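The complex appears here minus one protein chain, its other protein chains still in place.
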Amino acid sequence: MDLSFLVVQFLSGLASASSLFIISSGLTIVFGVTRIVNFAHGSLYMLGAYFAATLIPRLLDLSYGAPSFWAGVILSALAVGVLGVVMEVLLLRRIYRAPELFQLLATFGVVLVVQDVVLQAFGPQDILGPRAPGLRAPVEIMGRRFPSYELVLIAAGPVVLGLLWLLLHKTRFGVLVRAATQDREMVGALGVNQALLFTGTLFLGAFLAGLGGALQIPKAPATARMDLDIIAETFVVTVIGGMGSIPGAFLASLLIGQLQAFGILIFPKITLVLVFLLMALVLVVRPYGLLGRPEAPAGAHAAAFGTPLRPWSSTEKGIALVVLAALLALPLLGDVYLIKVATEILIFGLFAFSLHFLIGTGGLVSFGHAAYFGLGAYGAALALKHFGVPMELALPLAPIAAALGATLFGFFIVRLSGIYLAMLTLAAAQILYAVAFQWVEVTGGDNGLVGVWPAPWASTRLVYYYFTLAFAAAAVLGLRHVIYAPFGYTLRAARDSELRADAVGIDVRRHRWLAFILAGAVAGLAGGLYVFLKGSIDPSALSIPVSVDALTMLLLGGLQTVMGPLVGAAVLHSLKDQIMPLTELWRMMLGLSIIAMVLLFPKGLVGAFEAARERFAGGGR
Amino acid sequence: MTLLAVRGLCKTFGGVVAARDVSFEVALGELLALIGPNGAGKTTTFNMVGGQLAPDAGAVVLHSQEITDLAPREKFRRGIGRTFQIAQTFLSMTVAENVQMALISCAGETRAMASDARRLHREEALEILAPVGMAHAADRPCSTLAYGDVKRVELAIALASRPKLLLMDEPTAGMAPRERAALMELAASIARERRIGVLFTEHDMSAVFAHADRILVLVRGEIVAAGSPDEVRANPRVKEVYLGETGVAAAERARRAPP
Partner (left out) sequence: MTERPILEVEGLAAFYGQAQVLFDVALVLRRGEVTALMGRNGAGKTTTLKAIMGLVSARARKLEFAGHSIAGLTSFRIARRGLGFVPEDRRIFTDLTVFENLEVGRRPAPGGAEPWTPERLFAIFPNLAEMRGRRASEMSGGEQQMLTIARTLMGNPKAVLLDEPSEGLAPVIVELMARAVNAMKAQGVAVLLCEQNLAFASGVSDRAYIVDRGHIRHEGSIAALSADEALRDAYLSV
């Protein structure tokens, strides 16, 4: 490894840092002013890439030359900026005061919508963009060839940083943005129209995302997966740099760019693990990132101000028994497909229930709960495939593997709160996703592990259904019991008032850590049950959409109700099962439904039902 | 007998001195009021005693044991109960459950997963709620109470551990006028009866001069006067920097009836 190699590696690290910074600066500016973490920022980036990949060749047809190329880049970014404005006007300004869980979910709804729109508009093929005129030949640096376009990228980062500095310091808009980042309410009290300011900010943020995407085109094709790939990295950059800090984003991008460029030499498979370690380290030392500052205590918590828990009334006990009896009798219908779907519902219901325990009872809004579902599934599958452990032993390993993962990640996660916590959980899940994807020798990579079948005695759909029912029912009732036990009360106490909990002797962090491990173990059990149902597992089980599915189930069922998630799982999974085969636009429908639910129905189906019942019962306490 | 001894507490926030060499003592069954203008360092001092803030220098000693750098939860276990300026209760629980939660924590049962929390320590919780007049509302959700009642519940939570020292940060803030005197009366009578030392801050001078055994006057992070209500009332320095002519008159009216 000679010096020239290190220099080239360093330069390519700078180039990726530039791209990362341009994208992240948009996210961090939007967050600074609106306090919304825009999940759809990656979608805007993807749109920028698609726009550029289709627009630039046409411009190059008109006049072959560098100006056409760069005009195409700017036009693409502008178009994305306009989409950002549309998004602000139609969606974001309705949810500025909503709990952050709802904000994240609603913007994830946009992610889903954009994914289907892109598929419809641009087709499923990756689109290879043109290379920049005049920058096609590599340059020689210390005897090594280096893409000349990357030199332009290296310059682009500092140029954007400089332009942003000018914009933010030398224009009235910029001064207002900086003032609003510090104190939105005071800016309003001085007569500044916040709505306009926010719209302008979204334009700027979306423009930067689009610019990042368009600049990427000569390096890599536009693909339908790039939205979620980039968003996790962008989250990491903004969290390390400090939410809302542009210099922080620059610093963090440089760190991560170099970490990836050189990390790949040392640990080729697990550069993302290094990135996570960096983030964990930074957050432990500086919980608000390198250049961030402490957040004012977050406003509304999604699950706060719940009503006291009460035991099941005799009616409710009756309903539970009827449901259980119906589940036991379901196979009598003799429909094998129905049994399969019911098994899946039980598994996802259990998964959603574990997440609900974490969010509703623990007050920890996790955006990466799929991590523990996947860890359980992979744990059991690996034990069976690599060590020949039979199902009877491999299945118990699922919750254990998930609990171990939750112990490790939870140690860092419970030190944070609010949006930082949500983003760290998401990043943790993305790390595991990347590991499962990249560590082909062990995990089978993209193909995953196949042939993970249950023991012969449990291999029929019918037996496996009852097997799953037994575990799911036991785990749900057990976890429900914990909610009513002192541990559950302690978690709710810490959620209601951390100050008060601390003042009555509760070690809040330790109890939350335990809750995180417990919820992780139950999710792992669900993952274990899932892998033996499917017979295979691949990295998608750990992906963001799986985490969001679980959140959507909670939203459907209502956050304040104990059994809501089970209803949500049944509704969402049945819908998915019925509608997905009929339409190519499933994701768009799901996305729009999530957005609609956040806007219209924030208490969920069960919550709405309970509210109606209380109204019906009259004002009695 | 000295319950709490605070020695030489200092705290600086970004160059601004919030507390400078603050020292005082609280005896068993004594009510000590901390008064002074806004920004004088009352809440800072308070949070250093309660463990919410770590002092730059100085010591907090409870029953001859140094507890300066302990977390609030550890100070609670040593016998310090506290109420907050904006009442902190568990809003998703009933009144009784709020107190039960504190009792569960006292008993070290917070990690228990088998028992039913609603049945634990319920009788004891009702006994604790009775003197603050909230036993009748034991099963009401805390979120449906009037704010004055929330303050009473908070007092009950703070008393649940049978504390030796009670910290009350502006106990009557945010309450309707009628409720203020009653709450202060209640807290004082419970403290005297149970020989609990009380450290409280308060802006309502009638509450201070009617109930405090001794008063500390804090101005710009420093104690400028300390003594009995009579001494503080008569102190020319206090009159000059804080009470003014009119404050002294108010203090005069609020003179406590001899016990």
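Letters A and B name the chains as they come in the text, with residue numbers starting at 1 for each one.
Operating definition for what follows: a residue touches a chain if its C-beta (ideal position, glycine included) is under 8 Å from a C-beta of that chain, and two chains touch if they have at least 3 such contacts.
Fair warning: this is a prediction, and the values are worked out from it, not measured in the lab.
A.B. asks: Touching the absent chain in the whole complex: find that residue among B:A18, B:I80, B:V132 or B:V150.
C.D. replies: Final answer for the missing-chain contact: B:V150.
A.B. asks: Taking the full complex into account, find the residue in A:A179, A:V389 or A:L499 that is in contact with the omitted chain.
C.D. replies: Looking across A:A179, A:V389 or A:L499, the contact with the absent chain belongs to A:A179.
A.B. asks: Of the listed residues B:A71, B:M113, B:A173 or B:I190, which contacts the missing chain in the full complex?
C.D. replies: Of the candidates B:A71, B:M113, B:A173 or B:I190, B:A173 is in touch with the missing chain.
A.B. asks: Which listed residue (B:L34, B:I80 or B:M205) would be found touching the missing chain in the intact complex?
C.D. replies: B:M205
A.B. asks: Which chain A residues would touch the chain omitted from the figure, given the whole complex?
C.D. replies: Looking at chain A, the ones touching the missing chain are residues 169, 172, 175-176, 178-179, 181-183, 185-194.
One rule holds for everything that comes next: only the chains that are shown with their structure count from here on.
A.B. asks: Hey, how far is the Cα centre of chain A from the one of chain B, in Å?
C.D. replies: 43
A.B. asks: What does chain B use to touch chain A in their complex?
C.D. replies: Residues 50, 52, 71-74, 76-77, 81-82, 84, 88-94, 97, 100-102, 104-106, 109-118, 120, 140-141, 143-144, 154, 157-158, 160-161 of chain B touch chain A in their complex.
A.B. asks: Under the stated contact criterion, what part of chain A meets chain B in this complex?
C.D. replies: 304-309, 311, 481-482, 484-490, 492-493, 495-497, 499-507, 511, 514, 621
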